[in-house]
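Only one protein chain is missing; all other protein chains are in place.
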Amino acid sequence: MDRNFTARGNHDMGGLDGGEINRDEHDYALWEKRIDAMMMLLTNKLQIMTVDQLRKGIEALPPDAYENMTYYERWIASVTNTLLDEGVITADELATKMSAIEAEASEVG
Amino acid sequence: MSGPSDTHDHGHHHDHHHDHDHLHPYDPDHHHPHRPDQDDTMTYYKVMETAVRQLLIEKGLITAEQVHRQIEHMDARTPANGARIVARAWVDPDYKKRLIESPKQAIAEIGHDIGPMHLIVLENTPEVHNVVVCTLCSCYPRWILGLPPDWYKSRAYRSRVVREPRTVLREFGTEIAENREVRVHDSTADMRYFVLPMRPEGTEGMSEDELAAMVGRDAMIGVVEAGAGGAGQLAAE
Partner (left out) sequence: MARYSVGDKVKVRAAFPPTPPTHVRTPHYIRGCVGTIERICGEFGNPEELAFGRRYGPKSMLYRVRFRQADVWSGYDGAAEDHIEIEIYEFWLEPAERENAA
């Protein structure tokens, strides 16, 4: 069988034409730094996930993730999926906790 | 928690739009202030971050203090670290040799720990200009330089610099002579890269601090050469 799967992952962008480079920089928000920090702790210190799991998780995001999600949004999506995969947290725990936080945020207002 | 937003209040002025191509003397208190947490919009992903963090803390896997300390640890990593290393290499040829052969030890000599990072130091010469990218994600020598700039992680840079490096360099204001090799390094696996730029002309007799002030982050990524103004006039031309 002569099938040539030349599919290129969405992240595998070397050689494509990405257009003009936007040189604007943003200072990292605290929540972004916390994601970075948690990732360091989960990999280096706790060794309950690997950097390649983070990368694989990002690679698995929908194709428009690069357009519609920011860098650390992609990270937290991947970290969360990996933690669910590894059974560190359950979907139920996550949903319950997220609802509680949303409720609290809207109360504060 | 708030801090200055777009305008730092320094004693000196520079062309400002977070253009840190030149450096301040090493100052552990100076780092880019983060945006205040804007909780007027608790976006879906901010909620997720909070949820995951709280769950991990509740499960005893991490503590808030550890997260805080890790943030401080990364905040202490700034391009100023790299600039000191470059300045030392410029004034001391033996140090430069040690830096290229055994980067971890040489960097430790000046009191900086690169942790688990496997580093390769790329020396710019009259024959070769080096530039670094991670096309697959955003690998970066963060244990020296801190967190990478947004453009380094962008689709535009990652896709184009491997294929048309001279055009990309030109967009950064850098022109490399035709008879010099432009050498692109794609950080695809376990190595991390640090460009040792060439010492600009006319800097004889300068102190290490003065030299370090000429070395910005972008020169250590390789999109500009060292020197005031970023474009860098070098003997190679």
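Some observations on this one:
Note that the chains take the letters A and B in the order they are written out, and that residue 1 is the start of every chain.
Convention: a contact is a pair of C-beta atoms (placed from the backbone, for glycine too) under 8 Å apart; a residue touches a chain by one contact, two chains touch by 3 or more.
Worth saying up front: this structure is predicted, and the values here are computed from it rather than measured.
In the entire assembly, the chain absent from the figure touches the shown chains A, B.
When the omitted chain is restored, the residue from B:Thr50, B:Thr135 or B:Thr174 that touches it is B:Thr135. Touch with the chain that is not drawn comes from one residue among A:Ile35, A:Met49 or A:Ala65, which is A:Met49.
The chain not shown here is touched by just one of A:Ala29, A:Ala60 or A:Leu84, and that residue is A:Ala60. Touch with the hidden chain on the side of subunit B covers residues 118, 135-136, 162-167, 178-191.
On the side of subunit A, touch with the chain left out of the figure occurs at residues 4-9, 12, 14-15, 47, 49-53, 55-56, 59-60, 86.
Following the convention adopted for this analysis, only the chains that are shown with their structure count from here on.
Subunit B has its Cα centroid 23 Å from the Cα centroid of subunit A.
Only residues 11-38, 40-42, 44-46, 48, 55, 58, 66, 69, 71-73, 76-77, 79-80, 83, 88-89, 93-94, 97-98, 101-102, 105, 108 of subunit A touch subunit B when the two sit together in their complex. On the side of subunit B, the complex with subunit A involves touching residues 1, 17-18, 32-39, 42, 45-56, 59, 61-62, 66-68, 70-71, 74-75, 116, 133, 135-138, 147, 149-151, 153-160, 162-163, 168, 171, 186.
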